[in-house]
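Data first, discussion second: the structure below is written as structure tokens.
Of the protein chains in this complex, one is absent; all others appear in place.
A, B and C label the chains in the order they appear, each numbered from 1.
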């Protein structure tokens, strides 16, 4: 459902064109300094309009604290942060109700929720909700750094449309008047050894669980990932180098037996091409039951992967904050 | 930790060389016919020794019902099934305590659990525990079929060592006197539309969560998966064909917006090469703090991927049973 | 922590003197008609100032929907409702920081949260948060009625200060210039047989869990309750009268073996006297470490029990909504 985490528990709510989107973080430790400014950098990184290939829709995206902050510090009570939806143009979407947009959740959502879902702009399924993930990530990153100032969690674009040069990949899409996919990699440095709770809550399990909540993600791999299918065991095994757990190679991506091993945690995700492509498409008109030509208007990213890194960092951060709290390496108070 | 599922909840316990391994399934509907024979086929499929490249260790693997079955039907109370560990050779492992086996959980487990873990044969991290997953899968498959007799969930080897011909791939490993990785695909047919609980409990989220509990899995992709990174949106979008949700292509792998869309659910996992390779390896002797040459003796699979299909089906089955119960498409009584 | 329920999950947030208090209900079925007006009656019942013995503080207490409602119906996405805190007089409380109010959470909260808690007006521990419970109850009652129009859930004052005549009991407190306790009873009629999930989630277990979240509750008893201690088994046993489960007596309070038995669900709670009594009290000045005479100023209820019935109904309603959803007697869509 709409919450994640065992102790540091992130609840997410809101729809693209409703009054607001937001989070309630339950189990947030008390005493963490928190101000609106702390969110600006990551929220800015998530926004469109700042680089080629992203949507011009802009929100102020000012975090408003409804609860859990007092004298600029967290209180230990639930932390509620909302972002108002100001810049919505619902009329764009109303007329498209007959055409469930290909690649979008429109059709399945309507079937699942009996037509009661807020369908405007994708509603609860909109990429708009990733601002909530980013906000939870800002809080989580603070917690991680308080526990270990050396820890870093950085995600970056690995390729767009098969090009490691991002601009080249985006240009492909522009030239084709189409949208395009990409790959994003996340690396966590200085994560302590011993994090992860097998059997079922392995590091890979909980990270992938949360990561697949990010819209458009269709795959995840750790360390050598799918390349391991072609490797021999003697190649893939990372030999232990010292008693701190350092290994000579890192094909495991920093996780063995579901537990962090003290090396860099490394994983990659694939982001499908934005479903809202400028290209004309054939799709079903569910009113008339005929296949018609259709094209998505409105403001959209050509390559949604470009906006994923900060979201991926955020998700990774709150997953790790929860695991470290479980492992009692992050104090609850 | 060691349980999975919201309503149909699978708890797993046991160690490779302890008295037994087993499951407690909480939330299992009452009235499901269940006998030891129902488990034989899938347990046999999981066993080694039946094909080239798998370990000769054999267990009777007779499921023993400790609770939850009465007059050969489930009662609605917790279902407990144990498998005795009969054929263990602990002495093989005792002497290796100084050498944490590369690629195995030995070292991290020892660090995490303060040396108190049962290290014999990998203990709680052993592949032995997959018999528990298989058992839970047998029960879950029954439930799925009772809800929808047309539903099928079938996993198969896609490639070994880069070869789609399995025997060729295994022969590579034999020739190299090494272990080898592989790719396994799972296809679920006739899954109803509307399954999955976004925001956080998307179909991809919960399946990947459970799948990464299977030892040796290092990646998962749905539908087009990582290939989507190179695709255009107009290619990747699956056009709706009719009001039942059928699409012309299935690049989404049967999931949009985290919800099943009525087409085949398709995903692939990569299985790393067995960590226990016959090849000599360099690794740390943690007693002497020196790098030494080391080789794993004992009985091991050259390609653990060969034993994954039935485990993958099982995990998929109990994840879907839980989602369908949440969706009230499977009766709890 | 701050959420309750397995499927119909109520999250609560806010502090007495912060910007707002509110709820996020996850797992709320789609299609339930919901408007601000639906909340007025129960919110009014909860308010003080309308009867002798309750506080004159009044809030507009207008529910504001932040998410989960579209075209005046629930969408199936998380339902967020907030109540602004308008009428706060924080200055009343600032000066009392040295005197943890006897009977209040001030001291333990400060110790537990390291002094970071919002202490104004009791903060997150304030009775103010019961407006959130009431709001969740309004939604839950609607769901219960849609599942079974004959179901009713009614709580009433049984006694105040030992008097079954409420006004007499309150007058006792007025005469004594003190606050006073009371007993409230809740009766649920036409609850279907078979609700409750033993072993651990018996009807008594989950109701009492939620009920003890209501501030000032110090005890709960079902059916004959504490009187059962003096009864013989032949008296206490409720004889079955017909196959629908009707019993001749109802000493069990409608629950046997943790499961509803088709008779009225009956339980009582004791509400301690309001901690904020007008009487002077001796207490510790934690700044000076001396015992001093202290008296609570400000607006307070003489008998908080008077405001409990609607809250108790609300809590009972959302507990039962969750159990009925688990039992699949309430549709999730």
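Assume a contact is a pair of C-beta atoms (placed from the backbone, for glycine too) under 8 Å apart; a residue touches a chain by one contact, two chains touch by 3 or more.
Predicted, not measured: the structure shown is a model, and the values here were computed from it.
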| item | value |
| --- | --- |
| Contact residue for the chain not shown (choose from B:75, B:190 or B:329) | B:75 |
| Contact residue for the chain not shown (choose from C:38, C:118 or C:159) | C:159 |
| Among C:63, C:100, C:121 or C:309, the residue in touch with the chain that has been omitted | C:100 |
| Interface with the unshown chain - residue positions in chain B | 1-3, 9, 11-15, 18-22, 24, 26-27, 30-31, 64-68, 70, 73-80, 82, 112-114, 116-118, 123-124, 333 |
| Contact footprint on chain A, counting only the chain that is left out | 6-7, 326-328, 331-332 |
| Chain not shown, touching residues in chain C | 1-4, 12, 100, 102-105, 107-109, 111-112, 124-125, 129, 159-162, 173, 176, 178-183, 193-194, 197-202, 204-206, 208-210, 212-213, 215, 217-226, 228-243, 245, 251-253, 256-261, 270-277, 279, 281-284, 286, 289, 291, 305 |
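Operating definition for what follows: only the chains that are shown with their structure count from here on.
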| item | value |
| --- | --- |
| Geometric centre distance via CA averages, chain C-chain A, whole Å | 37 |
| Chain centre separation in whole Å, for chain C relative to chain B (CA means) | 45 |
| CA centroid of chain A to CA centroid of chain B, Å | 26 |
